[in-house]
Structures are given as structure tokens and as C-alpha cells.
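One chain of protein is taken out of this complex; the other chains stay put.
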Amino acid sequence: MTKIQLKNVSKAYGNSKKVIDNMNLEIRDGSFTVLVGPSGCGKSTTLRMIAGLEEVTSGEIWIGDQLVNEVAPGKRGISMVFQNYALYPTMTVRGNIEFGLENMKIPKVERKKMVEEIAEIVDLTEFLDKRPQNLSGGQRQRVALARAMVKKPKVFIFDEPLSNLDAKLRGQMRTELIQLHKRLGTTFIYVTHDQVEAMSMGDEIVILDKGNIMQQAAPMEVYHNPENQFAAKFIGIPAMNVLPIAMLERNIGKMTDGRIFHVGFRPEHAEIQTAKQTTSGVHLPCEIMTMETLGSETLYLVNSDAGQFQVKSFHNPLMNTKKVHVTIPFDKLYFFDTQGNRVYTDGLPFEWRDEKVREEVLV
Amino acid sequence: MNLAKSSYINEVSEGEKPRSIKLTKWRPYLLIAPAIIVFLVFFIQPIFYMIYLSFHEWNFISPDKTFVGLENFIVLLSDPMFLQVIRNTLMYTFFTVLLSISIALLMSIWLNRQGWMYSFVQGAVFSPHIISLVSIAMLWMWIMDADYGLLNWVLSLVGINKVPWLTEPNIALASLIIIAVWKNIGYYTLIIIAGLQSIPKHLYEAAALDQTSGIRRFTKITFPMLSPSLFFLTIIGILDSIKVFETISIITKGGPLNSTNTLVYYIYENGFIFFKIGYASAAGVILLVILGILTLIYFKALSKRVHYQ
Partner (left out) sequence: MKTSLPLRLLNVIGLIIVVAIFAMPFIWMISTSLKTLGETMIFPPKWIPDEPIWQNFMDAWNSGPFLQYFINSVIVSVGILIFQFITVIPAAYAFARYEFRFKNALFGLVMVTMMIPAQLIFLPVFLNLSEWGILDTLWGLILPFATSAFGIFMLRQTFKQVPEELLEAARLDNSTDLKIMMKIMVPMAKPTLITLGLFNFITHWNDYFWPLVMTTTEKARTLPVGIAQLRQVDGGVAWNILMAGNVILVIPILIIFFFAQRHIIRAFTYTGVK
């Protein structure tokens, strides 16, 4: 059982403000958990505390059923893949992979066997006696992986391991890591600032901001059901549109729920058309400001009297029109309070502006 | 991928309370201890011991050291011979540093070019710097031999009569300065070349666009950008010259007529030949003061200048 638990963990450097403030986090055994957030959100610090590279200021860290606060990093059963690979430049690939085993006092014969086995798995056999400097980025990445895997750790930790690769290789490595996780079944903890990586790789996402957990859930759950404005805006491309409710009230009627302060909707959920639609939803007459055609989809920036927002459409681009109508289905609206927290409502929390709209809705 | 086989669990031994935690606290001290001990025993203690001795009279053989207060210093500073030693040292230092830097500056501007020819010349010019001063001293003693020396032969080719380089009190110190400059130039040149190469090219490109003349380019860009290197060389040069010993000990023994006696040789003479330990220590204290002031200036400037961490 190697679930990881952080109990009331705080971290501060010197006397300055806390980087992590009273964090409680549980990482499921065997999960692929991605810590994601903007830079400075504390994701790397969290990771490094789990690895033992940073001491906690207060609180407890448990790996499996062991309290590891005082356990040296090398004794926590953890392997880490670093952003810059951190391969030992003075050792060969073999030396790099073997170093940890050597320190674990594994006999030489067995070591040799393990290194060769792992080299075969990551397809590095012919490079075993080369130095990392003479390998390509992708190969170095695989050495780093092999070095991590060969120790048979209980937990793998990845600190933005793909950010130094070019786009194509990154995509490839992403798939390989997912497959690796499936095969090993070991707990993976993965830090990134890239929400695409988070969405595509993790089976659990932990969104962090300023040292606090904003939401922890499966990727699609976060997408469909963000707990707050931060999570809503962080996941999804482009980000969710969030408009002040006051400006929308003119179009959709007066709010009946006093807690609501903002309303949000995803660009891909808004329908853009040349004429007003009769489908139920919020109707906004808009003017197209800019248009980005991306082939399969088109991204519009539009202006309405409720404010500017983005719309993503999968239809053919509207070339010759400026004036358009945007419809957002009622069930795709998200409501947030003044703190940015999600407000859950029974039914639609507003009065109908006039009966006509209401009729449209009911049709 | 077959990870099932040879699978083993990396056992995390129960509550291995790192016994090394106490040790870790002391580890940095343990690591630096050998070096620090050597420094304290062979560099720091001797300084204080020397200061202590400078207030005593002692001939090394007798068991007791007599406290004499400032007498050693008073005698020292009123001794015309010592004053001459100070004068010699300062003259030697001043001219050695001035000539070395000036010539090296010209040489470096000339030799700062790519190609095997230039790197060969740079190597040749540098070579005296790594040769033992013993060999340099003896070699130049031979070259400056008044009767059969190479130097007088070269001069005779242009019609100059034999010069008694090392036996004439008015000339001997200058001869020692020539030797020192010859030895130093290569080192100085390479340092200045490194300084020249660290000047960003775009400064010159900008100057070229502004139609700057060659001389102005030197005074407005090259020289100011070089000043840190030149300052460093000045200090190093002074520190190096002020402690001159080998050439004097081998070539002139301070003579003729005390005309080449300098501070370190004087300390050596008094301490090791005349066994005036207290007196020699007092002279050592004066050297300490001079070096201390120079060091202070150096570190002050250094901390102001570069990112020296």
C-alpha cells in the first residue's frame, strides 16, 4: 500500500510567507496524479517535500504506512525524473542507471542483469557505454526514466520532465509515460504547468494555486464540474468565459440567488450563428472582433453588451458577417460567488425578463 | 516490458532515525578542519608570533627573549641602511610594475589575434613565467656578465661599450628590474589579452557606426573596459615585486654597496645570517603592514567591482 498522505503540511522559507499553507492531500495508491498550476503555486515544493529534498516546516508526510518526515530521500522508495534529466555527466549511461543500485548495495552480478534488462525495456542497449552528452534529448529522457525505473520504486515522481523536449517528442513521450504507468501500476506523481499534459496524462488532477489545493478530481470531472472559478479557468482551451452577472442580467433576467456574482461558460459550448436561434439558452447579439481559423475549428473573439468573450465553433467560419448571435444553453452555465467558489442551484436562478423568452425556453 | 520478474520491494527500514543527523551538523566543520588547521598553524599563528618577536631581542641560540618594547622599530627606522632597503624595494616595485604593465599593454594589443603564429608567440613570451627563478637568475647573471655576456655582445653590435650590469651600484637595481620585467611580461600580456577578449564586440561595432577614430576607440572603449584587469595586475604586480628575493639572493646578495638590498632579503640576512631575530621580525612587521594595506585596497575594490561570490 503506497498511498501518499500530506497531513496539515506547511512550508515556509525562513520567516517569509508560507509557500504551502496547511495542505491536506491524499494520493491514491497506483494513481497517476498530476499536480498542476501556474508557476509559484507550490506544486514543485509539494513534490520536493514528498521526495524529501525539502523539509516540511510543519505537518506530516506519510508514504504507505510510514511517516517519512525524518527519512532521507534515498530511503523513501521514491524515484524522480528531473526537468533537466539531471544525468551524471561524468558517468556512462550504464553508470547512471547503476549508481542508485550500487548505493543500495546490490551485488554486482544482479546489478548488471537489472541494468541490461531495463536498458532493453527503454531501448537503450546500444547506448549503455555512451555518455549522456552524446545522446539526443529523447534518449536522455529515456536514460532518466531507466534510472528511475531500475530501482523499482514504490512511487515515481516527475518534475516537468517533458518541458525540454520539442513538441513532437513531447507528444510521443506523453503516450509512453501513460503506457508505462499502466504496465507498472505504481503510483505516479507528476508536476506540470501545462494543463494539456495534466488532462491527457493524469487519472487524477490536483489543481494548485498559491499553495492551496483548488480542486482534486479526475480530469473530466474537473472539466465538467469545476469547483471554483480558478479550476474552471485553468482547465480548458481557451479558458472558460467568466462574465459579471450584472451585465448579463439585462439579457437573461434578474438573479434570484443573491450569492451569484459571476457566470461562466466554456467557449466550445456557445453557439454562434448569423440569425437569432430559437433554441433555449441565453441569447446575446454580438459583434465579431477577431477570428482565428484553426482548420477543424474556429475561434472567435466577440463583443456583446455583456462584455467580451470567446466562442469556439466547429462549423465553417463565418466569413462575411460582423453581426452575429450567440446562444449559450442554460445547462452549460456555471455560477460563481464573490470568492470565486461555485454556486450550485436547483433549476435556473433567475427570473424571466419577459414571458416571450420564457415561452421560448419552454417550447 | 516484463517487470514482473526480478521484482523486489525496496525495503524502507522501519523508523531508521538518521543517526547521521548529529554528524551532519558537524560535517562541514570536519571537512574544512584539515585546511583550517594548516592555515592556523603555518600562516596565522606565525603572523602573531612575528609581531610578538618584534618586541623582543633574541639571537635564536640563547634560551630567553628579552622584551625591548619598540626599540627594534626605532633602531630600524633610524638605520640609514634600512631606509635604503625600503627605498630600493619601492623603486624596484614601482618600475617593475610600471614597465611590465606598459609593455604588456602594447604587446597584448599587438598579439591579440587568432592564428598559430600568434599563439606560438604568446606561448614563447609566457614561458619565462613557469621557469624556476633560480634558473632565470643564473641565466641572466650569465647574460649580464660584463666580459663575456650575451647582452654586452648584442650591444657591441650597435656600438655600445661593455656595461657592468651587476657590479655598478647605480646600474645593478635597474638590471634586476629588467630581469623581472622580462619574466613578468608574458603573464601580464596574457591577462590583458583575456581582458581584451572579454570586451563585447558590439561596443566596437557601435563605435564603428559612429565613425570613431582608432585613438578614441582605445581611450573611450578599450582602456576603460580593461581597467579592472589593469588594476588587478597592478596589485598583483606590487604584491609580487615587493617580496622579491630569489634574484637578489642569487645574483647580487644585496650588493654592490647595499644598492640592491630589498625588504625580504634584508629580513633573511638579519634573521638567518646575523641571527637578529627580533630585529628581523620588526622588519617583517613593516612588510606585514605594507601587504595588509595593499590587500585591503584590493579586496575593497574587488567587492565593489565584480560579482565575486
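Letters are used for the chains, namely A and B, taken in the order the chains are written, and counting of residues starts over at 1 for each.
Simple rule for what comes next: contacts are C-beta pairs under 8 Å (C-beta built on N, C-alpha and C of every residue); 3 or more make two chains touch, one makes a residue touch a chain.
From a predicted model like this one, the values you see are computed outputs, not experimental measurements.
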Contacting the left-out chain in the complete assembly, out of B:28, B:63, B:80 or B:159: B:28
Chain not shown: contacting residue from A:2, A:66 or A:79: A:79
Residue of A:12, A:53, A:301 or A:348 touching the missing chain in the full complex: A:53
Residue among B:76, B:97, B:125 or B:177 that touches the chain left out of view: B:125
Interface residues of subunit A (partner: the chain not displayed): 51-53, 72-75, 78-80, 82-84, 86-91, 99-100, 103-104, 147, 151
Residue numbers in subunit B that touch the chain omitted from display: 27-32, 34-36, 38-39, 41-47, 49-50, 53, 60, 107, 110, 117-118, 120-121, 123-135, 137-140, 142-143, 145, 147-148, 150, 153, 156, 182, 186-187, 190-191, 194-195, 229, 232-233, 236, 239, 243, 245-246, 249-250, 264, 267-268, 271-272, 277, 280-281, 284, 287-288, 291, 295, 298-299, 306
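Methods note: only the chains that are shown with their structure count from here on.
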Euclidean distance of C-alpha centroids - subunit A vs subunit B, Å: 60
